[in-house]
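Only a single protein chain was left out; the remaining protein chains are all shown in position.
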Amino acid sequence: MIKVGIVGGTGYTGVELLRLLSQHPEVQLTAITSRKEAGMPVAEMFPSLRGRVDLCFSTPEDAKLTECDAVFFATPHGVAMAQAKELLAAGVKILDLAADFRLKDTAEFEKWYGMPHACPEILAEAVYGLAEINREAIKKARVIGLAGCYPTSVQLGFAPLISPKSTGGKKLIDLNSLISDSKSGVSGAGRKAEVGTLMAEASDNFKAYGVKGHRHHPEICQGLSAIAGGQSVGLTFVPHLTPMIRGIHSTLYARILPDGKDVDYQSLFEKFYAGEPFVDVMPAGSTPETRSVRGSNALRIAVHRPQGGDTLVILVVEDNLVKGASGQGVQCLNLMFGLPEKTGLSHIALLP
Amino acid sequence: MIKVGIVGGTGYTGVELLRLLSQHPEVQLTAITSRKEAGMPVAEMFPSLRGRVDLCFSTPEDAKLTECDAVFFATPHGVAMAQAKELLAAGVKILDLAADFRLKDTAEFEKWYGMPHACPEILAEAVYGLAEINREAIKKARVIGLAGCYPTSVQLGFAPLISPKSTGGKKLIDLNSLISDSKSGVSGAGRKAEVGTLMAEASDNFKAYGVKGHRHHPEICQGLSAIAGGQSVGLTFVPHLTPMIRGIHSTLYARILPDGKDVDYQSLFEKFYAGEPFVDVMPAGSTPETRSVRGSNALRIAVHRPQGGDTLVILVVEDNLVKGASGQGVQCLNLMFGLPEKTGLSHIALLP
Amino acid sequence: MIKVGIVGGTGYTGVELLRLLSQHPEVQLTAITSRKEAGMPVAEMFPSLRGRVDLCFSTPEDAKLTECDAVFFATPHGVAMAQAKELLAAGVKILDLAADFRLKDTAEFEKWYGMPHACPEILAEAVYGLAEINREAIKKARVIGLAGCYPTSVQLGFAPLISPKSTGGKKLIDLNSLISDSKSGVSGAGRKAEVGTLMAEASDNFKAYGVKGHRHHPEICQGLSAIAGGQSVGLTFVPHLTPMIRGIHSTLYARILPDGKDVDYQSLFEKFYAGEPFVDVMPAGSTPETRSVRGSNALRIAVHRPQGGDTLVILVVEDNLVKGASGQGVQCLNLMFGLPEKTGLSHIALLP
Partner (left out) sequence: MIKVGIVGGTGYTGVELLRLLSQHPEVQLTAITSRKEAGMPVAEMFPSLRGRVDLCFSTPEDAKLTECDAVFFATPHGVAMAQAKELLAAGVKILDLAADFRLKDTAEFEKWYGMPHACPEILAEAVYGLAEINREAIKKARVIGLAGCYPTSVQLGFAPLISPKSTGGKKLIDLNSLISDSKSGVSGAGRKAEVGTLMAEASDNFKAYGVKGHRHHPEICQGLSAIAGGQSVGLTFVPHLTPMIRGIHSTLYARILPDGKDVDYQSLFEKFYAGEPFVDVMPAGSTPETRSVRGSNALRIAVHRPQGGDTLVILVVEDNLVKGASGQGVQCLNLMFGLPEKTGLSHIALLP
């Protein structure tokens, strides 16, 4: 059994880790920390766990995290990087659900997250946690900066169009005018008391936000550029707050270049994701629904070329808390410890 | 492996059976019928099942149901009773999610369901599928009439107050003035195209219905009377349509009689349900939430006596499609085939 | 034109007052205060008011409230009573949407609101703002303690059964075992940043709260007792949080006494509310929907006697922010200033 600790379990990614890990056959949950709620049974905060998870929140001191095999950080930005060094020294593997180990450029990190990076040397070795792209590196990693929720959907949606493995190096689409019109359920904003995500504000309502600039923009560009073999990428990214609890739907737009005029995009996507346990390329003409992945680690994609024109439309859905966060974390954990990638991730989406 | 067929899989209890049974370690799904959709992959209608259930809907003829060990009916009322005789003759066990085998009085059945009963002799041997009450009989049954969604919540909420096992024969509450104010999510109305349950009608809205009389009223009264050792029962039952997908919340009211003045109701409930795998008596003062059981077979109860007065308030939550339907069915299936009762029912509720 | 000021306009009752009063033909809005947001245009906080309300929030000092004809308090409990004396001295009429002038018993006020009452002498003269019950007193009042949202629905639902005007002094129902099972949309919790009313927590979910005791319980009992001519009243009140924005649905239960066996309750209700501009007694057999009053000052009632038995069921719907708060305030304002009661309150509910 892999001994796993969770730092910061009072948010939505925390409770989702508890749901997934408490049913994982190879994991033993040893501690979950919350300085503020230390002593409270987690099942008191999250009644869905009554009878299923007996842990109480503990202080970081009591949690003895250095005795774990792996530690998840389900914390605000900045926490993981402050504790990474000590844990690594103790031989503990780290999976961070926040952004501390995502952006390779520390200046970019500081610009978007408002703090200097505490451990650039660990950042340098950290692997970006998106298994479909970085599987082999993840297997060997000590530190994972898990891909963000929006970035997962956007990168996996564009990857078959830009990865040299897929394109053979041809320029199928214009890398400088990519568009991602993304819609997220409100759980993406976390379990923080804020007026903007009150039900009386956010339900029966729809709006864009972060149009000027969103923290996931540099992360997506970094990732797409890496997938594209280092080419620079120009992306317009517009996130929207959607009146539902879970789910991300990214509608991606790409302009086809001359080399891409005669490509069979359905085949291209199917080949690229052949054998992937969690990516489902849907039949031509499909329109995936967010509820089809609610509670599951699946990500579904459909590719369209309306009227056979020059604009490709890629539709991507995922559960922001599973494939966009905690499920992705468990998927990486499985890889890091040599387990079959699907272990503990067999949940079928809840529909209706 | 138990070979299981499903008759009528295009509704919500059908897809929920598929979710539960396809992950059940001792079950082999052999057929799912829909005359109308014969030939269509179930995963085309329910994309949550893509990659997880490979069955296509088949005609009843092609389904070879007589070769099954057990058959679920997830059909409109009247279908199961028409096919029961042939299946029983072939040694197949029957679990009906509709009402064909719930009401023991055929006149009552005809009054509420508008058709004569096709097989009173099978009805006579059928066992009411509510495991917490009828566990031993279910183990030996050939035909189960599974308890309805509302009735499950109301009966399990009142049972500790009226069962002689619990009360020692004392009259703790007035059996003639019971009240159940019940609220159900819209999936309870099924997957039928109707104006009243369109999202534009039912969301951001709340209303009662069926106040004059609801089909579940005689079922609840029959069940409560049986639990109470045959005493007659007077119940006011008011169901309400609630703007959520899943979940039932029944708020029960009972008048305490002199013999019930000094009872410790928290203990009474805890004792009655001690050891039950799916009934969770919450700590004193709790207010259970429907989301705490979303997708799980748990049913949670809290008992209150406001201001120490003469009115007991019992709060009960369940997922109408799981403990109120398909999960209850799997629970009974496990009992009928000698499996541990929790087999295949370990899902933790999806929260948020 | 009546010069009206609003103290505390950043909550939902505040923006609702702005919606109603800015379209009121006899009202001139002169000031709206918020110390915290002073200087901000109200239309910046509430974009629905762009182009319709040009006011900025002002400090209480700048608002010159003593020059108003009337002042609404849309504030937390305790604010109105601190400022009432000065305003009354300046001849300003006061309408308080909070609880400062509801409970006549200062000990009860202190028990439920956790502070001593600042001006018992003003409380003594204050009139309870429920026009259908206190119309004449409201016309002459200087200070109105507007009825709470739940209490409005419960009192108007029970009134025809207990008011001597209606019953001729007969005891139709048992006053000691009244039950109100009430359901409120989330806007009832106000525009405060709290985890419990986040959309990710409160949507697709249903739960009771405040079962042990709720501040509206003593208010309702006081009101019912007054309506019943001073008889004491025993009420079980269970409020529930419902996943919708606006609306209250109270399901009321009463036990019929011998004198009530032969009463035509439909007629009783219709007579009691004949001529009332905002109370709609629906035809026999109706089940009112909360959306039928969304945004309007109407309150709809239906009375049922299931199976002709001994339990009456009364269904009441209102918009908690209109008839349950701000609309009720405008209705009282009209009465206080001799205007037709419906002035500025002609909005038709928004459906769908």
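Lettered A, B and C in written order, each chain numbered from 1.
Heads up, the rule we're going with is that a contact is a pair of C-beta atoms (placed from the backbone, for glycine too) under 8 Å apart; a residue touches a chain by one contact, two chains touch by 3 or more.
What you are looking at is a predicted structure, and each value in this text was computed from that prediction instead of being measured.
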TODO: From the listed residues A:15, A:49 or A:200, report the one that touches the chain absent from this view.
DONE: A:200
Task: Residue in contact with the excluded chain [from C:2, C:29, C:49 or C:130] - done: C:49
- [ ] Since one chain isn't shown, list which residues of chain A touch it in the complete complex.
- [x] 177, 179, 181, 183, 185, 200-201, 203-209, 211-213, 234, 236-238, 240, 242-247, 249, 251, 253, 255, 285, 287-291, 294, 304, 306-307, 309-311, 313, 315, 317, 352
Open item on the list: What does the interface between chain B and the hidden chain look like in terms of residue numbers?
Closed with: 12, 185-187, 189, 191-195, 197-204, 243, 245
Open item on the list: In the complete complex, the non-displayed chain touches which residues of chain C?
Closed with: 12, 15, 19, 22-23, 46-52, 187, 191, 203-204, 245-246, 280, 282, 288-289, 291-296, 298, 300, 321, 346-352
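As a convention for this text, only the chains that are shown with their structure count from here on.
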Task: CA centroid of chain B to CA centroid of chain C, Å - done: 39
Task: Rounded Å distance between chain A and chain B, as computed from the means of their C-alpha atoms - done: 37
Open item on the list: Among all residues of chain C, which ones touch two or more of the remaining chains?
Closed with: 185, 200-201, 203-204, 243, 245
